[in-house]
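A single protein chain has been omitted; all remaining protein chains appear in their positions.
A and B are the chain letters, set down in written order, and residue numbers restart from 1 in every chain.
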Amino acid sequence: MTTASEPLPLARPRRDPLLGVAIVAVALVYVRALAFTPIEARQGPAQKILYIHASAAFIALYVAFALMAVCSILYLWLKDEKLDRVAESAAEVGLTFTTVVLLTGPLWGKTIWGAWWTWDARLTSTLFLWFLIVAYSLLRGAVEERGRRARYSAVLGILAALLVPFIHLSVYLFRTLHPMPILLKPSAPSMPAEMQVTFFSAFSAFLLLFAALLRARYRIATLRDLVASREEHAG
Amino acid sequence: MTPDNAGFATAAYTLAALVYGAYIVSLKVRERRLRERLARLESPARPASNRPAGA
Partner (left out) sequence: MTEPRVANPPGTLAASWIVARKDLAIEFRTRTAFLSALVFALLGVTIFYFAWDATAVSAADLAPGVLWVIFTFAGLLGLQRSFGSELADRAIDGLLGAPISREAIYLGKALANLVFVGGILVVTIPAVVLFYNLPMGEGIGALAGIAALAAIGLVAVGTLFSAMAVNTRMAELLLPMLSLPFFVPIVMGAAQSSARLMAGRPIAEAWPWLRILVAFDIVFVTACTLAFPYTLDE
């Protein structure tokens, strides 16, 4: 079970340079994407949504959610509270990124498909990811005892990771058998060099932002658990 | 020839900035509140608190 004594984080606030750097990086990417990247001829300026949409989508699924799943498995194996805090933080930050995907996706989709929502395979999978992380957060909110909360969350995290391939498969199968409106295929595989640079810069900047937000959220989790232990002792 | 949809791009970039920005602000506010509670708990003349745990 969990112990009441933990290494004390400093009670006085610390400046976190990582977040500042990440914000500057994202701002620079914004400038580069909007002002210094050529406009794609067929899709128009809206194609630039790709740079923030695709970065957020990749990070939400393959970084945030993957981290959540891995920490869940490790927690059930090693029972280290820190793993539970990382999973919790990855989930919440991942939810933010997932929300960005779901907001930017339809805006882009409207310009290329002519419809705000078309049950596109990736967008639908992202919607499910959103539901799963919300369920994960609700579960955590509903369980008060720390050890049980961590165990339940870990179980859900692992099952959710197992579900994702089934959602992908089902939606893919659903789509191939149901014709969907596709007017233009988004972003052809070969992008001109300038766009590629923007693409990878955007990805790196948002990855940096994810790391910074994760660390900040982890700090909050640690502080919260510390306050809870102290309040239990105070009575 | 090239479609005129810059408005969509602006909307998307603005929304993303708002979502990330709001989250950053929420993180800062929650951290500040927790540190205040911790400081109150650690100060010598603290009253017994019945506040429920959790952020």
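As a convention for this text, a residue touches a chain if its C-beta (ideal position, glycine included) is under 8 Å from a C-beta of that chain, and two chains touch if they have at least 3 such contacts.
Model, not experiment: these values are computed from the prediction.
For the chain that does not appear, the touching partners among the shown chains are A. One of A:L156, A:M195, A:L209 or A:A228 touches the chain omitted from the figure, and that residue is A:L156.
Residues 76, 128, 131-132, 134-135, 138-139, 142-143, 148, 151-152, 154-156, 158-160, 162-163, 166-167, 169-170, 173-174, 177 are the ones on chain A that touch the missing chain.
One rule holds in what follows: only the chains that are shown with their structure count from here on.
Distance from the chain A centre to the chain B centre is 16 Å, each centre being the mean of its Cα atoms. Within the complex formed with chain A, the residues of chain B that make contact are 1-6, 8-9, 11-13, 15-17, 19-20, 23-24, 27-28, 30-32, 34-35, 37-39, 41-42, 46, 48-49, 51, 53-55. Residues 11-13, 19, 23, 26, 30, 33-34, 39, 41-49, 52-53, 56, 93, 96, 99-100, 103-104, 107-108, 110-111, 144, 209, 213, 216-217, 219-220, 223-224, 226-228, 230-232, 234-235 of chain A are the ones touching chain B in the complex.
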